[in-house]
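Complex shown without one protein chain; remaining protein chains in place.
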Amino acid sequence: MKDKQFWSVAGIIFVLFMIYWVAGHPFFVAERAVMFWAIMIVSGILIYSTRMAKRGEEIFLRSIPGLKAVEEAVGRSTEMGKPVLYVPGIMDMDQVETVAGVVVLGHVAKMTARYETSLNVPVSRAIVMKAARESCRESYLIEGRPDLFHDDMVHYLTDDQFAYAAGVNGIMIREEPAACLYMGKFYAESLLLAETGNSIGAIQIAGTASPSQIPFFVTACDYTLIGEEFFAASAYLSQEPELIGGVKGQDYLKILAISVILLGTLFNYFHELNLISWDLLGFLTVQ
Amino acid sequence: MEKFLDFIVKAGSLDRRVIFVVIALAVMLPLFFPLGLPIRPTNSSQQVYDVVEELEAGDKALLSFEYGPSTKPEIHPMAVALLRHLMSKDVKVYITCLWPDGQFMAMEALDQVAVNQYGKVYGEDYVLLGYRPGAEAIIKGLVSNIRKVYTVDSRGDFLDDIPMMVGVNQVADFDFLFSASAGYPGTVEWVQYAADPVGITMSTGTTSIQVNEVMPYVQSGQIKGILGGMPGAAEYESLIGQAGIGTSGMDAQSVAHVIIVVFIIFGNISFFVERRRSKKY
Partner (left out) sequence: MFMKRQLPIAIAATIGFLTLFGWFVEEPSIKSFVDDDATQWFDILASFAMFLGALNLLKMQAMKVIRQSRGWQYAALAIAGFSFSFIAGFVMLGAYNVEVTEFGGSTGVATVLANEINQDLQSTRNILSAVPAGDAYIIDSPYFTEGGAESVVEQIVAAGGTAEIHPAEWGAHIATRGSLFNWMFRFIFTPLSATMFALLAFFVASASYRAFKIRNFEATLLLISGIIIMLGRVPIGGHISAWFIMYIVVLSLVAGVNTWLKNRTYTLVALVVGLLGVTIAGFITGWPVDQPSIFFLPVLQDWIYNNPNVAGARAIMIGIGLGIFASSIRYILGIEKSYIGE
């Protein structure tokens, strides 16, 4: 209730939609109304939290060891005079995880610029190469060290999954980076990369939202960001209020999701016992 | 006793190369000297088998090949076994590929089963539509209109000239959908954009690693059964009564798993001895 502007806009959108609905909702796929409102509510919660954070509300975020360790890892590389290896996943920019990986790369690049550590970013897709290059270039510029940046810092290897893994393994064995960061979408090559990194004694921090690869990273890496922690990495590293507010909003969404699950279980149970006729699960199922 | 404990502690930090050699032997030897361990099908493999058993001659099955040479050892045996099952029942097989490598895998499987084993006729009993780039867009296109995505098949023949394509216009025209998948795009995309919205019966075969990810869909009934990796392929081969590469690989996999468990137990014994010693001192 603290944000009058937000509630006014939300109210206006609601009223307009109601008018549109009563007017016969032309062109609207009525069967998907539940999903539409779910999106509006979820977006509303995220936008509200973001705005509250921007206004200066104190938000507590629990510490994530993996993210604290990123600066440590870069520092370790600096001390040892070895490069930092950053792997932004093997998929293209159409995957949200890859975009998140490039975002985290920007933060890591700021650290390497600050500490004057060399950064090696082998990529698997050409578009990711361009995006990652821009992100690194900006980071080095912001840190006032554009002289340290060069295009070949971010270089393309190959699109093929295992050829890429072979290439990255080769880089690890030859250059022996002191820190290996794996942030993005991975498949079966995750263990190949992590084990090779382990064999060269590098500190390894992984972040992925691929559920099947998380166990491999947990086993082989020093720190792992699991699922949402990886998406929250940008907020943690930048400490920007809007991003932190977004993370807080995700927590509210989780509470909402848990409530819906519990209520849904209860309602479904009553429905199967014929105590209530309304099928909540049928209502929430959208196709 | 002390010397024995010393040896255990030393052996606890085994060079990984020793482990590699032992694993290599554990995998190779059973291939040359098979143990013949009987295979026990799991519920999820049985479910896939039961679904295919319910199909009748003339029914249409859409198979999607989404794997490449790297995952071929895990998925190719199940694809071959499924093709054998479908062709033995005279089910018409339509093959699409969302991975470029998938087309080569499909060609190999069809050569082995359709051509060499069952003598099936291309265009009447089976058709290879081929690879199209686009991932989910291809699936959505197939759901709405196959000819929007495919005008010709993998040989360059127009779809309208292929006898078995008559009356087949969208995914809903098929009786069964099977995704042999090693990643993205694959099973999850087929469930989300085809099987669930259209309501077509779908089963899948994936790598062992991916079973975790796909299991929620199996449990919710959106996918009817799953063949998980080489064990799944071996189970399916035992159900159809035709042993193949899956079955022959299971002895090696069994021995390798036992060796890994032995290594783990040994590593823990060494860990405990070392911890006890450091507490003592």
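When the chains are written out, they are named A and B in that same order, and each has its own residue count from 1.
Quick note on the criterion: contacts are C-beta pairs under 8 Å (C-beta built on N, C-alpha and C of every residue); 3 or more make two chains touch, one makes a residue touch a chain.
Because the structure is predicted, anything quoted here is derived from the model rather than measured.
**Student:** Using the touch definition given at the top, which of the shown chains does the missing chain touch?
**Tutor:** Those shown chains that the absent chain touches are A, B.
**Student:** Using the definition of touch stated at the top, determine which of B:119, B:156, B:221 or B:241 touches the missing chain.
**Tutor:** Considering the complete complex, B:156 is the one touching the chain left out.
**Student:** Where the complex has a chain not shown, which of A:10, A:80 or A:191 is the residue touching it?
**Tutor:** The one listed residue touching the chain not shown is A:191.
**Student:** Considering the entire assembly, which residues of chain B contact the chain that has been omitted?
**Tutor:** These residues touch the chain not displayed: 14, 16, 19-20, 23-24, 27, 37-40, 42-43, 68-73, 103-104, 107, 111, 130, 133-137, 140-141, 144, 148, 154-156, 208, 211-213, 215-216, 219, 231, 234, 250-251, 253-261, 263-264, 267-268, 271-272.
**Student:** Spell out the interface residues on chain A facing the chain that's missing from view.
**Tutor:** Residues 27-29, 32, 35-36, 39, 42-43, 46-47, 50, 92-94, 96-97, 99-100, 102-103, 106-107, 123, 125-127, 129-131, 134-135, 137-139, 152, 155-160, 162-163, 165-166, 170, 174, 188-189, 191-192, 194-195, 198, 209, 211, 214, 216, 219-220, 226-228, 230-232, 234, 238, 242-243, 246-247, 249-250, 253-254, 257 of chain A touch the chain absent from view.
Methods note: only the chains that are shown with their structure count from here on.
**Student:** So, what's the distance in Å between the C-alpha centres of chain B and chain A?
**Tutor:** Centre separation, chain A to chain B: 30 Å.
**Student:** If you look only at chain B, which of its residues touch chain A in the complex?
**Tutor:** Residue positions touching the partner: 16, 70-71, 183-184, 196-197, 207, 209-210, 212-213.
**Student:** In their shared complex, at which residues does chain A touch chain B?
**Tutor:** 91, 161-162, 187-188, 199, 211-213, 287
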